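My questions all concern the structure below.
Apart from one protein chain that is not included, each protein chain of the complex appears where it belongs.
Right after this comes subunit A.
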Amino acid sequence: MSRTLAEKVWEAHVVRHGSGAEPDLLYIDLHLLHEVTSPQAFDGLRLANRKLRRADLTIATEDHNVPTVDIDKPIADLVSRTQVETLRRNCAEFGVRLHPMGDFEQGIVHVVGPQLGLTQPGMTVVCGDSHTSTHGAFGALAFGIGTSEVEHVMATQTLPLRPFKTMAINVNGALGEGVTAKDIILAVIAKIGTGGGQGYVLEYRGDAIEALSMEARMTVCNMSIEAGARAGMIAPDDTTFDYIEGRPHAPSGADWDAAVEYWKTLRTDDDATFDAEVHIDATELTPFVTWGTNPGQGLPLSANIPDPEKIADENERVAAEKALTYMGLEAGTPLRDIRVDTVFLGSCTNGRIEDLRAAADVIKGKHVASGVRMLVVPGSMRVRKQAEDEGLDKVFLDAGAEWRQAGCSMCLGMNPDQLAPGERSASTSNRNFEGRQGKGGRTHLVSPLVAAATAVRGTLSAPADLEN
């Protein structure tokens, strides 16, 4: 029977099929942990006197709470410090490998897994974090779970799940100059909505996707959850294999050959059918930014703020009105006229080496506009080191940006990097929810290229605007 990529990976992990309403029991190949969603799960194990079944398929890092300056000092926020110290105690007690602050392999959990070569095609990967969908870029079935499920995986290395439906996101044609993976995914979310992917695994397909690097594919899959889909996948190909080969945990020798042979079977069969299909013409895409308070409220940078009164659907109209009030914006304003206070380059969406290179290219020899602060936060210490080896830190520092240590940073208001009430950011992160970057903060989601150009001009801008 012909099957989609997602169905193949699912079937390869079924420990037992459920009967009737009972879900399938799915084996989990890799469990990623961080300090925020794990403490109550470890506690649950202790209370029930259960063991961690497979410490050797589990790895932890510190990312959400960590400061990105003065990391050699204890975390000043006592509650954050307690959470990080709790992770350290739990990992020591249960024998879990942990990369703590300051370690060369520390970083955002979704940057760390792939760069270590732990994320491989055809695997099942989970983490108590919704952006686990990132790992789907390798053809893995990867999704975020809640803390009860974290505990369940710890105790059993499995999860009871009902199969997802499948949706093909076909993106064809060549991307224009200055148009990136971030613009693709923002356009997808604007098209299908924040609930459009609910219950589905998205498979990104088409020549525009095949042409993307692994970093760019991770950006696309990362934001699948913002369309409501727990997972997004891309079939592995030579780009994938080239990225994995030689990484610390990649197979080698005969194992490599056997793995690649299997990975090459991980493609949707030609005659397989999806439960839903969406088509995007990549040639029509332009730099995309959000104007509202959910990631579906986005438009091309060349557009104006929409007028809620012209939105027919009542729920969407009310949502747009509330969003504009919160964002302090007026209908009809050109997006290019929106002035920002802060530019954030980083996160599990756009904190990889290629993102830093792209932004550095734009900002090189220029300067951040007066009154604007720009934070550049590598997704991991390895990315930071690589960027420094390439001299990117100097480019950003010379432009007047801040060069930080690795972490989730300003993607979410959990560590010292936050917006003040009323402050406005152009951010390469993934969520523009109310208060996401700090209470009262206002977020516009953008690509690294738009972030860099915006930092220079002080208003939402594309690199092409710098030439005028």
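Some notes on this structure:
Quick note on the criterion: contacts are C-beta pairs under 8 Å (C-beta built on N, C-alpha and C of every residue); 3 or more make two chains touch, one makes a residue touch a chain; residues count from 1.
Following the convention adopted for this analysis, contacts and distances are computed from a predicted model.
One subunit of the complex is not drawn; among "Alkylation response protein AidB-like acyl-CoA dehydrogenase", "3-isopropylmalate dehydratase small subunit", "ABC transporter" or "Ni,Fe-hydrogenase III large subunit", its UniProt record names it "3-isopropylmalate dehydratase small subunit". Considering the full assembly, A:L25 is the residue among A:L25, A:A331 or A:A464 that touches the omitted chain.
Only one of A:A6, A:L324 or A:L412 touches the chain withheld from this view, namely A:L412.
Of the candidate positions A:E149, A:D183, A:E215 or A:D393, contact with the hidden chain is made by A:E149. Considering A:R50, A:R339 or A:H367, the position touching the chain not shown turns out to be A:R50 (whole complex). By the touch definition given at the top, subunit A reaches the unshown chain through residues 15-16, 18, 20-23, 25, 27, 29-30, 36-37, 39-40, 43, 48, 50, 55-59, 64-65, 77, 79-80, 82-83, 86, 97, 117-118, 120, 123, 128-130, 144-149, 151-152, 155-158, 160, 162, 194-195, 198-199, 225-226, 228, 230, 248-251, 255-256, 258-259, 262, 294, 315-316, 318-319, 322, 412-414, 431, 433-436, 439.
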